[in-house]
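The complex appears here without one of its protein chains, the remainder shown in place.
Chain nomenclature is as follows: A and B, assigned in order of appearance, with residue numbering initiated at 1 for each chain independently.
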Amino acid sequence: MTFTLVALFIVVVAFTAIAIGAFGWAAKTGQFHGLEAGARSIFDTDEPIGRPTDHFPERGRKSKASV
Amino acid sequence: MTSPSSSSSPKGPKAALADALDRAAIDASCRLPVLLFFGSAIAWLLVGSVFALLAAIKLTTPEFLADHAWLTFGRVRPAHLNAVAYGWSSTAAIGVAIWLMARLCRVPLRHARILVAAAVLWNLGVAIGVTAILAGASNAIEWLEFPTYAAFILFVSYAFIAVWAVLMFRERRPGHVYVSQWYIFGAFFWFPWLYSVVNSMLVFWPVQGSVQAIINWWFGHNVLGLWFTPIALASTYYMIPKILGKPIHSYYLSILGFWSLALFYSWNGGHHLLGGPIPAWLQSASIVASVMMLIPVITTAINFHMTMRGSFALLRTSPALRFTVFGAMCYTVVSAQGSSMALRSLNKLTHFTHYTIGHAHLGMYAFFTMTMFGAMYYITPRLVRWEWPSAFLIKAHFWLASTGILLMVVSLTLGGLIQGIELENPKVPFLTIVAHTIPWLHARSWSGALLTTGHLAFALSFVLILLRTGKQREGPTLFTKERSFP
Partner (left out) sequence: MNRGLTLFVGILATFTLAWAGLVLIPYLQFGRVTDYVSEETGQTLPPPMSGLAQRGHEVYAAEGCVYCHSQQVRGESQGSDLARGWGVRRTVARDYIGERPHFLGTMRTGPDLSNIGRRQSSVEWHHKHLYRPQSVSPGSVMPPFRFLYSLRKIVGEPSADALKLDGLDAPPPGWEVVPTPDAKALVAYLLSLDRSYPLPEAPTE
């Protein structure tokens, strides 16, 4: 019983420490700055905003261009 | 739609070409492990569908295949749950998460061998676990039926994946860490925690009496909220903006949604035991947390809706978007329903009835599974460098899956409500209630047939694309060179 409780306690402390560490890292490396840039970070230079990147197979490039 | 041409790219055509080639290299590096996870996930989806159909038919026709111990309802039902939860859902989620990680770290996937080993072990663990359930070696703890030896294999495989994720993250190209990565890391961090703590407290050194039930449902609920949900949301937060070519409406809301999910979801488990032999304070805490879940859900719903606004027409042209948006909408519905079901007045009726089963399928199928289908429709062509051969099969899959799940949820919800209202009235004999649920259970069996047919269409599509059948078509982003410079 005592063993279980000690083990549980250690796990709680460890996970809290990891969580705080992760937050500290995030704040230090500016993950919370420039949120708008963050939203754009998934787009590459060849994928300009405003162009869809998926379609049903039978629709060819021509119909894409008109979207 | 304003469509800035490639000149909007600040670094010019050369940089754009380099980006496209980088992306193609990243996709190529993911091919083996991700296709291994996808392929085995789809195989488990078919196995799980067969178990589901068997179980559904047995509930209306008890004599159906009743003389084989391995096929009795009480074994087939947990075999279904585990085959779809660990075989299909987790495997698909891991495949999608691997690809998203590589794309978002912006480096080709490395240490693929770790992932291949993990995929083999994972499938071995699920196969052993499902066989053990059928053989009667189940733990009989819902969501944790796998005996220790199977659970242990899953855990080892899981450790491989987590180690890979950390290695991959360390080797990423510097830059912003997108919100999808937050969700994936959350999931990769929470799941082993949950799975190991719960297995040790319930299976290895079981605690006493009804404390087991509390831990059981703490897991049963969190495995949905802190493992499946974050990966599906990670996929949605990537797919919707990427397919539309539009950044997410409010990045701030997406991060707020992440943290509020982490905060409230983990307190929900107790609402599975309202009125049961557990402390009253715990029941109340779970009810409050369940209602608070409206915060992350509403922020997420607003965010997706605002991003989609003006682009709904694209649902006609993009299969990945159609499945993903269907999933995202059902996330809102299922979460609102879940919050309402935690209220004592409604819980009194819905607890112990088929209503709950309808809710579970609305979450795990209409939300999670549809989102995974969407992601797979987007990712697979980029891995095999081949477009989906048949639009007909994709459309058939979508309509069978969406009408099938709608029929299932509606019939179980109505049947469950009738069952709950009649259970509340002690004057209605139990067998009368059973008789009144049977028509709804028949409808559920039919919905299962629709879903299974849809799964067959999807599996066929997947085999055809792996074989690269049909005409060679130019994929939307595979051969971006030409498409970027019209």
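The criterion applied here is as follows: contacts are C-beta pairs under 8 Å (C-beta built on N, C-alpha and C of every residue); 3 or more make two chains touch, one makes a residue touch a chain.
Not measured: the values here are computed from a predicted model.
Colleague: Identify the residue among B:Ala20, B:Val34 or B:Ala213 that touches the chain left out of the display.
Modeller: Once the missing chain is taken into account, the touching residue is B:Ala213.
Colleague: Would you indicate which residue among B:Pro78, B:Gly125, B:Gly245 or B:Gly327 is in contact with the undisplayed chain?
Modeller: Counting the whole complex, the residue in contact with the absent chain is B:Pro78.
Colleague: For the chain that's not shown, point to the residue among B:Val107, B:Leu263, B:Val291 or B:Ala391 touching it.
Modeller: Among B:Val107, B:Leu263, B:Val291 or B:Ala391, only B:Leu263 touches the chain that is not shown.
Colleague: Under the stated touch rule, tell me which residues of chain B contact the chain that is not displayed.
Modeller: 58-60, 62-63, 66-69, 72-75, 77-78, 136-142, 197, 201-202, 206-216, 218, 259-260, 262-263, 266-267, 269-270, 272-279, 282, 285-286, 289, 344, 348, 351-354, 356-357, 423-426, 430-431, 434-435, 438
In this section, only the chains that are shown with their structure count from here on.
Colleague: Between chain A and chain B, what distance separates the C-alpha centroids? Give it in angstrom.
Modeller: Distance between chain centres, rounded to whole Å: 18 Å.
Colleague: Enumerate the contact residues on chain B facing chain A in the complex.
Modeller: 1-6, 8-11, 15-17, 19-20, 22-23, 103-104, 175-180, 185, 189, 193, 197, 205, 238, 241-248, 251-252, 254-255, 311, 314, 317-321, 377-378, 387-391, 394-395, 473-474, 476-477, 480, 483-484, 486
Colleague: Mind pulling up the chain A residues that touch chain B in the complex?
Modeller: 4, 11, 15, 18, 22, 26, 31-32, 34-61, 63-65, 67
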